[in-house]
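A protein chain is absent from this complex, but the other protein chains hold their places.
Letters are used for the chains, namely A and B, taken in the order the chains are written, and counting of residues starts over at 1 for each.
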Amino acid sequence: MFASRLDLLLIFIPVAVALDVLKADALLVFGASALAIIPLAGLLGRATEHLTCHVGAGIGSLLNASLGNAAELIIALVALREGLHDVVKASLTGSIIGNVLLVLGASMIAGGMKYERQRFNQTAAGLGSSLLVLAAVGLIIPALFHFTAADRGVRIEHELSLLISVVLFVIYCLSLAFSLKTHRHVFAGGSHDAGDLGGRPWSYRLSLGVLTAVAILIGVMSEVLVGAIEPAAHQLGLTQVFVGVILVALVGNAAEHSSAVLMAMKNKMDLALGIAVGSSMQIALFVAPVLVFASYAIGGHPLDLIFTPFEVAAVTMSVLILGFVSMDGESHWMEGVMLLGVYAMLAVAFYFLPA
Amino acid sequence: MFASRLDLLLIFIPVAVALDVLKADALLVFGASALAIIPLAGLLGRATEHLTCHVGAGIGSLLNASLGNAAELIIALVALREGLHDVVKASLTGSIIGNVLLVLGASMIAGGMKYERQRFNQTAAGLGSSLLVLAAVGLIIPALFHFTAADRGVRIEHELSLLISVVLFVIYCLSLAFSLKTHRHVFAGGSHDAGDLGGRPWSYRLSLGVLTAVAILIGVMSEVLVGAIEPAAHQLGLTQVFVGVILVALVGNAAEHSSAVLMAMKNKMDLALGIAVGSSMQIALFVAPVLVFASYAIGGHPLDLIFTPFEVAAVTMSVLILGFVSMDGESHWMEGVMLLGVYAMLAVAFYFLPA
Partner (left out) sequence: MFASRLDLLLIFIPVAVALDVLKADALLVFGASALAIIPLAGLLGRATEHLTCHVGAGIGSLLNASLGNAAELIIALVALREGLHDVVKASLTGSIIGNVLLVLGASMIAGGMKYERQRFNQTAAGLGSSLLVLAAVGLIIPALFHFTAADRGVRIEHELSLLISVVLFVIYCLSLAFSLKTHRHVFAGGSHDAGDLGGRPWSYRLSLGVLTAVAILIGVMSEVLVGAIEPAAHQLGLTQVFVGVILVALVGNAAEHSSAVLMAMKNKMDLALGIAVGSSMQIALFVAPVLVFASYAIGGHPLDLIFTPFEVAAVTMSVLILGFVSMDGESHWMEGVMLLGVYAMLAVAFYFLPA
């Protein structure tokens, strides 16, 4: 129901294209393409899930896990090709903190309005938090290296980023083996229930077709969006980093946002947490390394993992507050307020940061 | 009983005034006014509690929560009016780490001497720890901004501090709604039992009168104390920051200290933890923002939230060790030793820090 309301935003696809062709105001182009991507990201998620039903649990879960953040990946790839490395890294940061703080915070408040306490599976939450600590370590190391050993030169820094990407990617693959294979039962119930959300009987070929079409549309819309970032940011008096951390990340996470909030309101806090923390974790351990690898394939200046001190601090603080909040296996509205409070303070700081 | 022993220190009120009028040695003036504030802070707490009985549970709890650190607030306001911003911030830092490390550490040791293990309510402890992590985030952001984007200028830094103060204050208000209203039962027992401590049947008007009189006396003594900080620090060969972090904070926290230790010795670890962590949390989320707002009302240079790297690190480390120590819902004397150990190491460092 909610999903179909979001689908009304699909009207912005032709609007964005028309505005872009007519060389309209960059702000309008940015807004329209952003609004168009929101339902596309949702559709992509649903198409993946339906495809999942046709290929068996094993490959299905794998597909689901890998395509879960396909929209973010496509946007970032387009920005990467345009050489906007700062925007790429800012959108990664924004996706990680957005999921942990904004999506989870809103879910805990929405759920906490109806239920005094909501319990969730501590093993799954603990694994997610620990993997995010690992991801934070993966961001801290290159940044600290950059600030204490900058004289080693850019080449060494790129090698370090590449090796850390390999470690993060290997750990991501092993975490899939863990959650989809050896310890599947611990996470049971999750992926099945998620299928409830807007489920309609699609055939296998239709799913595959929809998936491909939606991915192409997201790609096209991302081109329009990325092309409008610089002039739109300029017009709004915002830095590109702020646009990447807050606005682009909001667009990419909108689908997760609505699903997680819906799950929390149905008292399925496990699923809400799984969506928010799982998505953050996937951005850090899968999307970020894949972008680094892709930058070598694309050629030109390779992408490094040297985030700004503020980005590193934002991710580290988000991960720590998540650990404190999820430690007890319970949530209530005040925990949601705290997560949103940290998000608000970080957003204010990113707003004031110079370009 | 213990409270009345502390009351003997009230004799230092006239002593401090006399010494100040006679322009005696700054060290004597500092010592006498410090000793005079200790019983006054205790009296203020008891007067608030007795007033509480007359106004109904709702407003009573609110009063209790807001006036809990009134002594610290008054001292800081006096220092703020004198333009001693470094002393104000140092005393905030000192109150936060003093409560978490010194007061709680001493309570755990005192309680641990009599009881092998003491259990406490994990939900309440978890909320307090999480709110302190949030407060630490609120201190880290302006400091990091200052060190990475100092070129944005003082005006932007003040705006950032003000906005973060607003976020912290809103979260404080919401945490009151949480603990006094929607989830009151989780914290039940706490405020009622605390009334045992030195309870005498006072009438409503008497309570109100005592409250006002004590507040005025604290104000007067704070004037004397703050006026003596600089010459006394100079005489002792100490920096004003050390005096603020260690000595002034000790004076402001003495009442909490004795109550928390007493509670721990009665095996009411929940209350001891509530006093120590609650007081720290209140300093960070209520007193600090109120001082920032007050600095705008007073006029002159507004107060910012840019603490020194050492202050930020001290608060962050205290909060993290509190998280580790309170995680299991149990305490023993060794956990108290660890908290005191961290306090000792920080005190040594603040002692050696240059002005």
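We take it that a contact is a pair of C-beta atoms (placed from the backbone, for glycine too) under 8 Å apart; a residue touches a chain by one contact, two chains touch by 3 or more.
In this text the structure is predicted, and so the values were computed from the model without any measurement.
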Task: From the listed residues A:12, A:120, A:145 or A:310, report the one that touches the chain absent from this view.
output: A:145
- prompt: Who touches the missing chain here, A:10, A:27 or A:137?
  reply: A:137
Where the unshown chain meets chain B, residue by residue: 116, 308-310, 313, 317, 320-321, 324-325, 327-328, 330, 332-335, 337-338, 341-342, 344-346, 348-349, 352-354
Query: In the full complex, which residues of chain A touch the absent chain?
result: 122-123, 126-127, 129-131, 133-134, 137-138, 140-141, 144-145, 147-149, 151-152, 156, 159-160, 163-164, 167-168, 170-171, 174-175, 178, 182-183, 320, 323, 327
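Keep this in mind: only the chains that are shown with their structure count from here on.
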Query: So how far apart, in whole Å, are chain A and chain B when each is placed at the average of its C-alpha atoms?
result: 40
